[in-house]
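Apart from one protein chain that is not included, each protein chain of the complex appears where it belongs.
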Amino acid sequence: MEVERESLRARQLRARDLLRGDLEGKDLEEYVEERLLTTTLEHALNWGRANALFPLTFGLACCAIEMISMVTSRYDIARFGAEAFRASPRQADMIILSGRVSVKMAPVIRRVYDQMLEPKWVIAMGACSSSGGMFANYAVVQGADKFMPVDIHVPGCPPRAEALLHGFNKLQRLVRGQPDLGWRQRYNAVGTEEWARFEAGEPTAEALERAAAAIRSADEGEGGHA
Amino acid sequence: MADELLRDEADVTERGLDPRTEDPSSPLADQLQELSERELEGPGLEPEQEILTINMGPHHPATHGVLRLIVTLQGERVIDLKPVMGYLHTGIEKNCEDKSYWKVIPFVERMDYLSYFFQMEAFCGCVERLVGLEIPPRAKYLRVIHMELDRIMSHLVWLGTTALDLGAVSLLWYCFRERDTILDLFEMSSGQRMHTRYFQVGGVFEDIPVGFEAKLRDFCALMPDRVSQYEALLDRNEIFLQRTRDIGLIPRERLLELGVTGPLLRAAGEPWDLRKVDPYLCYGDFDFKIPVGTVGDGYDRYRVRLQEMRESVRIIEQALDGLPEGPWIADDRKYVLPPREELATSMEALIHHFKLVTEGFRVPPSELYYAVESPRGELGCFVLADGSSKPARVHFRDPSFVNLQCFRDMSVGGYIADFIQNLGMLDPIIGGVDR
Partner (left out) sequence: MPDAPGLELIAQGIEEGHEGTVIETSFEHGRASLVVNPEHILHALTWLRDTPEQGYRFLSSLHAADYLPATPRFAVHYELLSRERVERINVKALLENPAGADGEEESLPELDSCVELFPTAEYQEREAYDFFGIVFTGHPDLRRILMPEDYVGWPQRRDFPIGGEPVLFTHNEIEAPRWFE
């Protein structure tokens, strides 16, 4: 919203009128609109979420060093509010997969990711976690999105800290833009529910139906719970 | 067994306690009962003396990378320690067998991801010796300059992260500020901050650009002051002294038995540095000292590394002063690309270029082991050539892998906090451990 550059005198007179209670009606509305941020609660929440993402300390390999240098003073992720790296997945809402995902490590990453609370986001930093990178062999999972949902892929080997910051900014825009969705709703992932709802072994048809119904009802605006 | 129990941890409140452990007649409860009985079977252990085995999992803020430690504790004292590795295993050595010799260079530099120049030097040096290629003096000096810059950079990252582990959080920012200056220099010479692929078989890939020397001299003028600042922060810091003095002592003979090299060995009093005892490249031309500790505790390791940073600055200054003019890569067209100007005029140059780029050069069947001194110790490269354009086996003797064997000896008998400090002073890079 553009604020017209009125002359200083005119603005002073208006301010005086406002203080005296002389501004009314349309003038008052205009004045307030120009100066206050009005928003819905969701937008405010998402703005808050985006500007205070808590990343999980999850350095795997070389990209981790660039991630650390993103935290330090030259590239400074603190100006975007994300300098508080939490060690416990329960307290973090973003995980940056920095480094190659080896076959032995993949279940560990998946478990750590499961322990994080909704809403949570994933940045796959670097070529190795996005797609296996240069290592097309028996020991590296060819892309972390084979076993977990990834929101942002940042290319590079390793990506410069500025590239990671660019990816991070994109994530912030993603967070601000979307209403509160757990990843299952975002990706329409029916049938990916695990563990507790199923008594033993394979998911039964009714259990799948229940899960699908739960997703659909959450979709209709109840907010995300998995 | 425990795995199944833990899988549903997020839903414990909904589901209630697992009936398998609560029901006394189930086999799982029997196993748990047996286990706890066995633990108490000893001479009637008191609750404080119970032995607890915890898993410091691969995801942990204090293990430097994805190292899993299974620690057996009695109270706060460590009784036993088992590192479990392999969470970063990338199969680099296997991948290298599939690629021509040039293409192997970016692979091997990603093993120990803080000492990429050393890995490149180990591999390129090995291949150069296998084919009998002499590298020109300017290339040797440039290699040494970059390797010493890499050593300083690796020690800076070590200092920053280890101080962070011990609580001196601000050092992380200071050290990485210097590290960014070094990475700017790498970017000037090769275009990339990390994993630069700057060394080529025969020399270095490209000559250094125009402003490099001036910027490097500025850095060398600045660095000793900065090291003094770090020392001022930590040298006489009471907390740091209490945490590192006399912690993690291993006798020198035991370290040698375990194959430990690098700052750990030097801190224990053994003046063993491959740059001095077995000079490779042109280290014989420079005048520098090897810092050697006395006791071998954490404090000595810290002092040795800081002093190494100073000595590296001295080496770089001497190398800059003596930097010879001339070609930066060897002339042998069988292994080195001809200069681009010649491709327009000389047919032979074009053929060489074509062969090198498509197939790569061939190395006669032979094998060799070549070792350099990386910031963590002796980094050795074994290349087995079978006459084709791809190596048949590339193996790296990684210092972090071998040094990790002394971790158990260092930490058993101490407290948990001490073994965190030991792990920091050991400076393992899990990329090198796991390759």
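Per-chain residue numbering starts at 1, and chain names A and B are given in the order in which the chains are listed.
Convention: a residue touches a chain if its C-beta (ideal position, glycine included) is under 8 Å from a C-beta of that chain, and two chains touch if they have at least 3 such contacts.
None of the values given here were measured: they were computed from a predicted structure.
Considering B:Asp278, B:Asp331 or B:Glu348, the position touching the chain not shown turns out to be B:Asp278 (whole complex).
Of the candidate positions B:Leu258, B:Val304 or B:Leu426, contact with the unshown chain belongs to B:Leu258. Among B:Val157, B:Leu356 or B:Leu404, only B:Leu404 touches the chain that is left out of the view.
In the complete complex, the hidden chain is touched by one of B:Leu81, B:Val104 or B:Leu130, namely B:Leu130. In the full complex, subunit A contacts the hidden chain through residues 103-104, 132, 135-140, 142, 187-189.
The chain not displayed touches subunit B at residues 85-86, 89, 91, 93-95, 97-98, 129-130, 132, 256-260, 272, 277-278, 366-369, 371, 378, 380, 382, 384, 392-393, 395, 397, 401-402, 404-405, 434-435.
The rule is simple: only the chains that are shown with their structure count from here on.
If you average the Cα atoms of subunit A and of subunit B, the two centres end up 33 Å apart.
Taken together, the subunit A residues at the contact with subunit B in this complex read 57-62, 64-66, 68-69, 72-74, 87, 89, 99-100, 102-105, 108-109, 112, 114-115, 134-140, 157-158, 160, 195-196.
On the side of subunit B, the complex with subunit A involves touching residues 7-11, 14-15, 57-61, 65-66, 86-92, 94-95, 106-107, 110, 113-114, 157, 160-161, 172-173, 176-177, 179-180, 183, 193-195, 430-431, 434.
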